[in-house]
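Omission of a single protein chain aside, the complex is shown with its protein chains in their original locations.
Labels for the chains are A, B, C, D and E, by order of writing; each one numbers its residues from 1.
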Amino acid sequence: MTDRVLCFGEILLRLAAPGRELLLQAPRLEVYVGGAEANVAVSLAAFGHAPAMAGVLPANPLGRAARDALRGHGVDTTALRFDEGRMGLYFYTTGAGHRPGEVLYDRAGSAFALAPAARYDWPALLAGTGLLHLSGITPALGAATAQAALEAARAARKAGVRVSFDGNYRAKLWAAWPGDPRGTLHALLAETDLAFADHRDIELVLGIDGDANAAAHERFAAAARAAFAAFPHLQRIATTTRTQASVDHHRLGAMLALRDGTLHVREGIELGGIVDRIGAGDAFAAGVLHGVLSGMDDAASLAFGQAAACLKHYLPGDANLAGVDDVMALVNGERLDVRR
Amino acid sequence: MTDRVLCFGEILLRLAAPGRELLLQAPRLEVYVGGAEANVAVSLAAFGHAPAMAGVLPANPLGRAARDALRGHGVDTTALRFDEGRMGLYFYTTGAGHRPGEVLYDRAGSAFALAPAARYDWPALLAGTGLLHLSGITPALGAATAQAALEAARAARKAGVRVSFDGNYRAKLWAAWPGDPRGTLHALLAETDLAFADHRDIELVLGIDGDANAAAHERFAAAARAAFAAFPHLQRIATTTRTQASVDHHRLGAMLALRDGTLHVREGIELGGIVDRIGAGDAFAAGVLHGVLSGMDDAASLAFGQAAACLKHYLPGDANLAGVDDVMALVNGERLDVRR
Amino acid sequence: MTDRVLCFGEILLRLAAPGRELLLQAPRLEVYVGGAEANVAVSLAAFGHAPAMAGVLPANPLGRAARDALRGHGVDTTALRFDEGRMGLYFYTTGAGHRPGEVLYDRAGSAFALAPAARYDWPALLAGTGLLHLSGITPALGAATAQAALEAARAARKAGVRVSFDGNYRAKLWAAWPGDPRGTLHALLAETDLAFADHRDIELVLGIDGDANAAAHERFAAAARAAFAAFPHLQRIATTTRTQASVDHHRLGAMLALRDGTLHVREGIELGGIVDRIGAGDAFAAGVLHGVLSGMDDAASLAFGQAAACLKHYLPGDANLAGVDDVMALVNGERLDVRR
Amino acid sequence: MTDRVLCFGEILLRLAAPGRELLLQAPRLEVYVGGAEANVAVSLAAFGHAPAMAGVLPANPLGRAARDALRGHGVDTTALRFDEGRMGLYFYTTGAGHRPGEVLYDRAGSAFALAPAARYDWPALLAGTGLLHLSGITPALGAATAQAALEAARAARKAGVRVSFDGNYRAKLWAAWPGDPRGTLHALLAETDLAFADHRDIELVLGIDGDANAAAHERFAAAARAAFAAFPHLQRIATTTRTQASVDHHRLGAMLALRDGTLHVREGIELGGIVDRIGAGDAFAAGVLHGVLSGMDDAASLAFGQAAACLKHYLPGDANLAGVDDVMALVNGERLDVRR
Amino acid sequence: MTDRVLCFGEILLRLAAPGRELLLQAPRLEVYVGGAEANVAVSLAAFGHAPAMAGVLPANPLGRAARDALRGHGVDTTALRFDEGRMGLYFYTTGAGHRPGEVLYDRAGSAFALAPAARYDWPALLAGTGLLHLSGITPALGAATAQAALEAARAARKAGVRVSFDGNYRAKLWAAWPGDPRGTLHALLAETDLAFADHRDIELVLGIDGDANAAAHERFAAAARAAFAAFPHLQRIATTTRTQASVDHHRLGAMLALRDGTLHVREGIELGGIVDRIGAGDAFAAGVLHGVLSGMDDAASLAFGQAAACLKHYLPGDANLAGVDDVMALVNGERLDVRR
Partner (left out) sequence: MTDRVLCFGEILLRLAAPGRELLLQAPRLEVYVGGAEANVAVSLAAFGHAPAMAGVLPANPLGRAARDALRGHGVDTTALRFDEGRMGLYFYTTGAGHRPGEVLYDRAGSAFALAPAARYDWPALLAGTGLLHLSGITPALGAATAQAALEAARAARKAGVRVSFDGNYRAKLWAAWPGDPRGTLHALLAETDLAFADHRDIELVLGIDGDANAAAHERFAAAARAAFAAFPHLQRIATTTRTQASVDHHRLGAMLALRDGTLHVREGIELGGIVDRIGAGDAFAAGVLHGVLSGMDDAASLAFGQAAACLKHYLPGDANLAGVDDVMALVNGERLDVRR
């Protein structure tokens, strides 16, 4: 577990209404540090890996506080740059029962979004790195970040660094500027070894229509086959499957498709009394990456990723802070009573 | 949705133990502004109507804070009067699982309860009003408020203002003074167009015994028939039906009886992980009123009222702050994942 | 209900992460006063009995605050002694869903643990006492406290004071010093009238192997028979039975074995949305003791104990603060809606 | 310091805006237990005396929480009675700089105020008591409490129990009912051994006009002479003297007049950065009483009382929780750096 | 006091570190609603006037919460418009002693800053208005808001509505875009009746150099003479004068220059233990406006404005919530002890 993992993306502050209050129902906010790729970095640090974070933060107390939080969690932050600009924020209302949670993004014009692609010296940033992790949010933020993400992936490919890419397709972000989501994501997946994506993400990028009547795992398997055909570097595609009985009560399964056609499917785990659903996908990605980086077999990696994602629902904040033992306890179905 | 709705009743401060603590288990209280009629006013404002509040508050910082809270929610508070006296309070412990919540009323001797009926100039207060909303709590507070409520209802009837009346029968309040609940409620229902009442309320007022062996909807239908017979102005009677698996887990249905004998029945919606059950009845009333004021058909009004009442269980505080879109999302069964 | 009950044991401060946060995820702690025997004392006070607490606290603001908390709850604290030393602490993380709660003990070297057995003048401390309550935690803390517990039990036996003993076996505590758990607990049970113990506790003390294939109640009954044979003073053995669907969702039954072979078994009560599971065993002990002290029959005592333990899950803090009426409401299945 | 001191008066809950916020500027309140006589009792307990509290509390969770708080501080609460009625409250805004603090009383109609004089069996309540402490607030609450206070003082006189009386004249309370402040206070002072009163209190009761041009200590001395002449049982009159540079910055001196004409005067102590000014007069009374009860000479008692009153300004809450050593450190001018 | 006052400007949310903490030292923020012109509106409402607010807010929960806060304080918010865009924010660290407070603006790209001048129909917005209040912040935000402010002032002049203008010169804001501060402010002052400005503001706009050796009041008087000469509509120029012994300890005087050459000068008031210094200038403006609108003479208006500004230092939040009586108590030097 000594290989450096470089995560590149925007670090955000979550400003959240406490408990189950509405936003500003009372005049106070709780603050967490998040961002899809940062969440993966924090979780990998908690699993004992050596993640580093690349990106741009504003040169102000908010940017420095975000850096300190990652640093505190054990992420190497020396590759972060501090520029003029604002901090990316999002306001969050948790939701409960039949009232959905709400994310109000306030990230436009952030120092990260405005940083030119040339701000990053990828060969230098990737030195000593075994894996680069990106997500589909970065290219969705604008032309500069789209170019930066693509350059990062290509530099990694060129340097023999494996690429992990989490689709994280957000139509709203892409709609805010005249970007080309399909072309951009296609170019990124062309450099990817390990993708986190569901059938919708793949079908969108490939411009194909899945069989709406197929069972979930079949539709995913079909999309995966098409993706492996289109992207020769791609080795694995992983996704969670989620059903929701209420805002607080979900069921979370997971699937992993391999280039050889193997499909690993994990049945759903019941998630009642959810505490914080944000970042579960990032926790899943970090969990699967842990498996891959640690040399687990694919089935074990998927089980680890699923359990990590499940645990995240019970941890306040954006990132999964659970350790390997915590996740394995869930994988192994250990008893749930208070540990003394 | 431009018609003014006038709500008349006592505004209360809720002083609540935080979270699931017992009252004063720790030395702090959370404060919300409530009161059955004020809750209806706030919810109607959130639905885009033009509610106004009539009543008396103490001329002190507590009374002014209550006024400001309603005003902030968009309720017209210019009809409120500020007199000597104390603020009506209630202390609240939320409860959980097998431990029921508890309301400790501390409203005796409030400025509202002591205000003489002559404090209200109903013709002036009702000017420009399309609907007057009252509840059975006001007449239960004492002779002065009983008279005021009756005068309000009669003035409304005389002025061609529709009257909505929520039974809210509270035996304890009536027992605290030598009032005549049956006679008073009878007189109020005689002026009412739209009543919120269950079979118990109706049977009590009419002095009849329902069939304890009948199905719930049949007993309600029978009571409604008797009420329509007794009160010629009455057009609709609506009620929720609630079953409780635990303090945090209920099931909430709803029924609406029409003068023509039609009975609309909504099956129960499962409510797990309840956040705040207080004010659900007021949220239901406001929801049904929204339907009626907006020209929805009766079935749609009932569905809207039921969904509004359900949502209230997941909002801290006394009043339903959800908007029309929020309620319609539940009516339509939209997906529950975090909205981004 | 006038007989004095003397509880002897260590009083602890619980320093807990708020809500469902991880320990020190945010820089704040909530504080509760606990300790197995103190919890029993507090609960007995809430049931209207006259409990007193014996033990040693540090002569500092923490020790005095712990004393004040017990005193505030109605426990007679005049038998507590204040010596040099530190306060016993434990740090607590609540857990949720699939994330177990965690207790981090920080009680080593406390004023209580270091107090020599000679610090206690049992004949004087037991004067006017009807029942002495001990637990297996005290002898597990070290040679001095083991001796003190044994002297207390023997002095009680000699003085005709009934002895109640809650096994509370904690392997970790015993492992921290070269004590003899089996011998010590055997000696304590030899003086006990009423024991709180499950089949594991009994089998361990007696060095017997239960039938792993037997039904739970049969294995308990067999262990109880062996215990009654080994300990002639022993009249009753009570235990809860717990199954856990998740960290927040348990099912809690209870059993009571009598010397005459009678076994009372209470089916499990469903506990969803648990607030605070700590102290449920102590609440059970106090509930059963209330029944015994109040002259209830055994079945009623067990039902009362089970209901008390269930209620504890919905009260923040270590001790059950519910009164007799609260517990009886659950025993009687009274309605769960908000009490007004 | 073994003599029992009985304090008789109303126990109040303070509901306070946190920090320097206005009342309900944010929707939360901090809660403290207070009341002039209860504050004296708590302070005497902290000084190692054996105070007991007499009075009536509401038989509800608020009344019980108030009782528990006093009990926790070491006050004997077995003489408290629990009746129907409401809890006396006051809402508090702390003030700062040029913005004065504000007390909003909400105590009318409390269980204490409504309790008939016959509720108290003074001979029984005074058994074993060395000193009875009353204040001018109790007779100001209404005819029943005025009679109760007078009966208490007379019963004490008859039983040879010394009487301490703190004037605490509140014009607003007396104005709320047709009471006779001058006559009532006169009758109470006639039974008093030790009075806490300034020249205004004395001049009012005796109906005399002081010399507005005299120095403060001369005017006080003259009033004291008149009081000693009018009230033959009176031995000592003590008062603080306060000047205010701002809401947070006062100067507090003290004077003690003796029947033999001696006048002890303590220069003002500078009080900057005041934390909580409420209860300083009660802290002074308790401090002087400590001196008297402990056999200090009069000058030392006055110095102790002044220092206790000064310390109270730096303790949140109504009652002085400082111990004898804390007060003596200020009397002796010990160094102020952090104690380690 | 019935004349409508229209305030036009950006409404901001203050996100503040609690107490004296650094920003994000702990992960929580306190929220207040502010903005220079909104603060004036809120204060005028507290003084009993009828202020209305014009401007643009984002159509999201933050914008609505800001609207609700103003509405709650009694400001007419019906002239506010809700558009796409973000909420203007500022992060605040209070400072203490020798550590200055810090404002971190995060208002770029707000819905208000981006709203085109044509968004405002000034003749309609000014209908029924007696006074328009603007500040120098609005034109500093960009070309669109500069144009809007100018159009507002000219429309007011044309409609016979008096114009009040608070310079509030912020070099940083002007530096962020190629605006012309001097020309714009000149044009605004040309329409102004009552200006809040110090000698620096005036000298900057007029391009003159004051006498650095002159006494403060002389330099201000000279600048005022030049301003009256340059701006024929201008009748009054008011300013505060502030000296700072530490972050928490200031001294605040005030001056008012009249067109006839009269200069009113108020000596500084000592401000120790400052709670919240933000918004003091707005409180001053509102205080002077209150005097002018209420028909006070100029000296009295200035005294009222100074006292209002002083009080603001002791109120948490951006706006002065003190009423006329509170301010007059300070003007009159009433006693500072707790009001009961």
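Just so it is clear, contacts are C-beta pairs under 8 Å (C-beta built on N, C-alpha and C of every residue); 3 or more make two chains touch, one makes a residue touch a chain.
Predicted model only: the values in this text are computed from it and were never measured.
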{"item": "For the chain not depicted, the shown chains it touches", "value": "A, B, C, D, E"}
{"item": "Which residue of D:124, D:215 or D:336 touches the chain not shown here", "value": "D:336"}
{"item": "Candidates A:38, A:56 or A:69 - the one touching the absent chain", "value": "A:69"}
{"item": "Identified contact with the non-displayed chain, of D:16, D:274, D:288 or D:303", "value": "D:274"}
{"item": "Hidden partner chain, residues of chain A it touches", "value": "68-69, 71-74"}
{"item": "Chain not shown, touching residues in chain E", "value": "19-22, 25, 95-103, 105, 170, 172, 242, 244, 246-249, 272-273, 277-278"}
{"item": "Hidden partner interface residues of chain C, rising order", "value": "15, 22-24, 27-32, 60-62, 65, 86-87, 89, 91, 93, 102, 104, 106, 108-109"}
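To be clear about the criterion, only the chains that are shown with their structure count from here on.
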{"item": "Same-residue or different-residue interface between chain A and chain B, half as cut-off", "value": "different"}
{"item": "Chain pair, C-E or D-E, that carries the greater number of C-beta contacts", "value": "D-E"}
{"item": "Centroid comparison with chain D (C-alpha atoms), farthest chain", "value": "A"}
{"item": "Whole-Å separation of chain centres (CA-atom averages), chain A against chain C", "value": "45"}
{"item": "Multi-partner residues of chain A (each touching 2 or more other chains)", "value": "19, 22, 27-28, 102, 272-273"}
{"item": "Chain contact graph, described as a line, ring, star, complete graph or other shape", "value": "complete"}
